[in-house]
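Note that this complex is displayed minus one protein chain, with the remaining chains in position.
And now, chain A:
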Amino acid sequence: MKKFFLSVFALSALFVTSCSDDDDNTNNDGDEVTIDPSDFQLTLNDGDEAELDASKTYQLTGPVVVQSGASLTIPAGTKISASGGTSAYIAVAQGGKIFIEGEANNPVVMTSANETPAPGDWGGLVVCGKAPTNKGGDGGQTATAEVSNLTYGGSEVSDNSGSIKYLRLEYTGAEFNGDKQFNGLSLFGVGNGTTVDYVQSYMGKDDGVEFFGGTVEGNHLVSIGSGDDSIDFADGWNGSGNYWYIKGGTKAGIEGSNNGDNGAATPMTDATISNVSIVGGGSEGGFFIKEGGGKWAISNVYINGYEKGIYIKPATDDPEANSQVAAGEITFTNIQFDEVDNVTDYAGDTSFITEGTSTGAGNGADMPSWAAGWTID
């Protein structure tokens, strides 16, 4: 398939002005981007600006890639219905922008087109920015994302990939192999100029939301029924999260790591997270401090229904994470364990955990009020 194929579907076509330059393998056929809602797949190039039509349901049949200099706007109420497994995903390259403009009572929904939808039916949403990750080194080097050969990472802390608000992602997580699997929302080196607020992953096969380095804040995140970890941060994420509600994940509620190859890699993961509810179960605990851990300041947490509250491997398996805990770089304050068998399997001094009473994301084990209207349970 040499050129991107554009079919003309007159009635529902959406025309957008474009000044795309000559790039191979893209829609350089003219100045207009033609989108066919019944066969939604395209590459937007530098200068392309496309906006979807909220009155349509878009059948996502292949990749939608927003390249550098292009932007894609998805208005409130737009439904994207995906089929085609790993082929179906939406990705934003470095320098590209996505504007998902859902509203509290009218979210943007990306879901499976299957009659009986199941986790892993399609890919997910991938955003690649220019903020630092420790994957390529400690000097703002880049790395390559799981899909599309897209590059991420760099040194632009306040990089802006657009804005994602009131988005619900359902049945994501199609996979290529054990290592390569889409998350609901994958944030690769996304900078803190980007807004990520009010996003739900529902019944994703892999993680609900994952931060791979970057500096972006993730607020009002909901992850329900995740097939792996509910929310995951790794590879030098240096950001904060406020109001996370997690329920029914298979593995860890929140998994945080520094770097899987080198637990001591820099820039080190530095996470500040508050107001979190984690409702069980899951085999890897409410929190899993993994692969060097990094620096964590976690506060106001409610955990319910786990065998392990805060899980960490022994020092023989994860020396760096254990020494981070010992050094006081990882702390939990005002954390309430409800129906948790074992608060932590950390072998040393457990003073890094300060128990208390907490409403977590707002409503303890129950869905918080800020999640009403745009999420499903």
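Note that in this section a contact is a pair of C-beta atoms (placed from the backbone, for glycine too) under 8 Å apart; a residue touches a chain by one contact, two chains touch by 3 or more; residues count from 1.
Going forward, contacts and distances are computed from a predicted model.
Matching "Sarcosine oxidase subunit beta", "NADH-quinone oxidoreductase subunit K", "Thiosulfate oxidation carrier protein SoxY" or "TonB-dependent receptor" against the UniProt entry of the left-out chain gives the name "TonB-dependent receptor". Here the missing chain is touched by one residue of A:Thr73, A:Gln141 or A:Asn219, and it is A:Gln141. Looking at A:Gly281, A:Gly294 or A:Gly309, the residue that reaches the missing chain in the full complex is A:Gly281. Screening A:Val33, A:Val92, A:Val190 or A:Ala265 against the full complex identifies A:Ala265 as the residue touching the chain left out. Although one chain is not shown, part of chain A still touches it, namely residues 1-2, 4, 25, 41, 43, 62-63, 83-88, 114, 118-122, 135-137, 141-149, 151, 153, 174-181, 188, 212, 227-228, 235, 248, 250-251, 259-265, 281, 283-284, 290-291, 313, 316-320.
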